[in-house]
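Here the complex is missing one protein chain, while the rest keep their positions.
Coming up: chain A.
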Amino acid sequence: MIDTSLFQLICFYAFAAVTVVAALSVITLRNSVHAVLALVLTFFSTACIWMLAEAEFLAIALIVVYVGAVMVLFLFVVMMLDIDQEKLREGFVKFLPVGLVVAAVMLVEMLGLIGVRFMHAQTMGDNPATAAGMSNTAWLGMALYTQYLLPFEVAALILTVGVIAAVALTLRHRVGARKQHPSEQVAVKASDRVRIIKMAAERPTDSQPSPAQESKP
């Protein structure tokens, strides 16, 4: 018999291993497009781990938002860059000590955090979604829009402000820029462009053949 919890554990370690390897290759791969793809793989396997933890909404949202939109834009930008790979590698040894210090500080901080959490360890309660007999997504929506409505709205407002700020920063009105106005284009009538006038027919008085006709072989 295959033990389901053992199988879950194996899956977890497999996904975790993929995540770690992919995350490492993000910073070690020479080709920047490959590095972006490694980051995509990191997100994807992280989503798989969350799926194992029965956080299906978070997992799929991670894929829709980060893999489907943010990373596409990233890839878009990186593809356009013509980075001199050798130049980038030059500073590797020079900046290594700084990088090591930052990494060490982060490691100590994380260990401290994990230690504090461990000391206050509480056993996690049952999954509230399964306790309420709802799917993960439905429960999350219920909690967000009832219990946490105000923080949720505030977060949404902050994000909107961020969007407006980004637009305002990049939007410059340049003088002399040409624009098309589709509404005007659609509203155009034939009489705006062509003027038809009535006149009596005329016979050309000059009967000399044109030079273009003469030079014809």
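By definition in this document, a residue touches a chain if its C-beta (ideal position, glycine included) is under 8 Å from a C-beta of that chain, and two chains touch if they have at least 3 such contacts; residues count from 1.
Following the convention adopted for this analysis, contacts and distances are computed from a predicted model.
Chemist: Can you pick, from "NADH-quinone oxidoreductase subunit H", "MBL fold metallo-hydrolase", "Phosphate transport system permease protein PstA" or "ABC transporter ATP-binding protein", the UniProt protein name of the chain not displayed?
Modeler: Going by its UniProt entry, the chain not pictured is "NADH-quinone oxidoreductase subunit H".
Chemist: Of A:Met79, A:Val101, A:Val116 or A:Ala131, which residue touches the hidden chain?
Modeler: A:Met79
Chemist: With the missing chain put back, which residues of chain A would touch it? List them for me.
Modeler: Touching the missing chain: residues 1-2, 31, 33-34, 37, 40, 56-57, 60-61, 63-64, 67-69, 72-73, 75-76, 79, 135-138, 180, 182.
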